[in-house]
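Only one protein chain is missing; all other protein chains are in place.
Let's look at chain A:
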Amino acid sequence: MNFDLTEEQQMLNDSLRRFVTNEYGFEKRGEIISSGAGIDRATWANFAEMGLLGFTFPEDFDGLGGNAIDTMVVMENFGRGLVVEPYLATVVLAGGLIRDAGNDAQKADILPGIASGERLLALAHSEPGARYNLRHVQTTARKDGDHFLISGQKTAVLHGAQANQLIVSARTSGSVNDESGLSLFLVDRGAKGVKVDDFATHDGHRTAEISFNNVTVSADNLVGTIDNAFPAIEKAVDLGIAALCAEAVGAMEAMNAATLEYIKTRKQFGVPIGKFQVLQHRMADMFIHTEQAKTMAILAASEADSDDHTSRREAISMAKTLVGQWARYVGQQGVQLHGGMGVTDEMFAAHLFKRLTLINLLFGDADHHLAQVSDGLLAKTA
């Protein structure tokens, strides 16, 4: 048993911490968010140079052969500085899918492009009404000669409008909630019949609603085997969840630091408010929850790459449940301890709170993942 980062991971952590502090400050972030694209290409090029964008890709495809622990280190720092770049969408979700499910031609075509920062991809999987049920897919891909015709509606496509290419899940057989019958396709965002509505999110990221109307896709754009995409989708989402847990931990640590600083300096009744025991205990609970969340994020990252389905699913859902609940506590209490300042747009704490809130809503909230753990428990004891 060893919880230490490797020397390389420690170096990565240090350089990212410096980067976020020195080059991705609150004001700069504000400018990026209010820009048309909502992302910063210069920062992205910087990430490519640091090797972040291909970190978890095989060395044969311009990667560094890293794993989900490396992603954890990256995401924790992104959480600390509330980085709004499409790392989760492009590198973790889409990159992870191509790495794990793509054929060699697709890997050769796509992974070096992601690693160099030239290409942005997004995963278009969630659908209206599905809520957090990954199997619920109504979008169809109909075989038409040597092509497929894709029709349907996707929601919560993170950074979908910023992506050059989308990985779209669609039903090639079966009915709406079936695990089998799902397939994945690479679709150009600008292809005929693709309509994208870009939205800002409350936490400064971007999301898209995308409709597909008889979009023609050639058969070589099928990712993985036909009808059997569900395990790959589930695994990519698990990688995404592990990344989000790490991001939440970074944001929780930043919230605790900001709140601690505030209650040490803000004076009422002639003393810093941090002298009041009720606030000390609140802050102690925030600290406890963050440390525990960090442990769960490590567990999630350790299991995210695993092909042992039962153990991976359990770890990921336990982590998302608890991190979701604790992120909520830390977010709410961080704002509360900042008093009126906490609900103003000018405070970093308010933005940390918003990101922590939305992380809980992405890829299943605490309720959803507790149900997953609970169902797993029943299956094991039955």
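Heads up, the rule we're going with is that a residue touches a chain if its C-beta (ideal position, glycine included) is under 8 Å from a C-beta of that chain, and two chains touch if they have at least 3 such contacts; residues count from 1.
As a working rule, contacts and distances are computed from a predicted model.
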(message) I want to check something: the complex is missing a chain, and I'd like its UniProt protein name from "Polynucleotide kinase-phosphatase", "(2Fe-2S)-binding protein", "Pimeloyl-CoA dehydrogenase large subunit" or "Tripartite tricarboxylate transporter permease".
(response) "Pimeloyl-CoA dehydrogenase large subunit"
(request) Would you mind spotting which of A:R17, A:H136 or A:K275 touches the chain that isn't drawn? (result) A:H136
(message) Touch as defined at the start, partner being the missing chain; which of A:N13, A:N46, A:S306 or A:Q332 qualifies?
(response) A:Q332
(request) Consider the whole complex, including the chain that is not shown, and state which of A:T56, A:T139, A:T201 or A:N256 touches that chain. (result) A:T201
(message) Can you say which of A:G36, A:G145 or A:G340 touches the chain missing from this structure?
(response) A:G340
(request) Would you write out the residues of chain A that touch the absent chain, in ascending order? (result) 126, 128-133, 135-136, 155-156, 176-177, 197, 199-203, 207, 209, 267-269, 273, 276, 278-279, 332, 335-336, 339-340, 342-347, 350-351, 353-354, 357-358, 361-362, 365, 367, 370-371
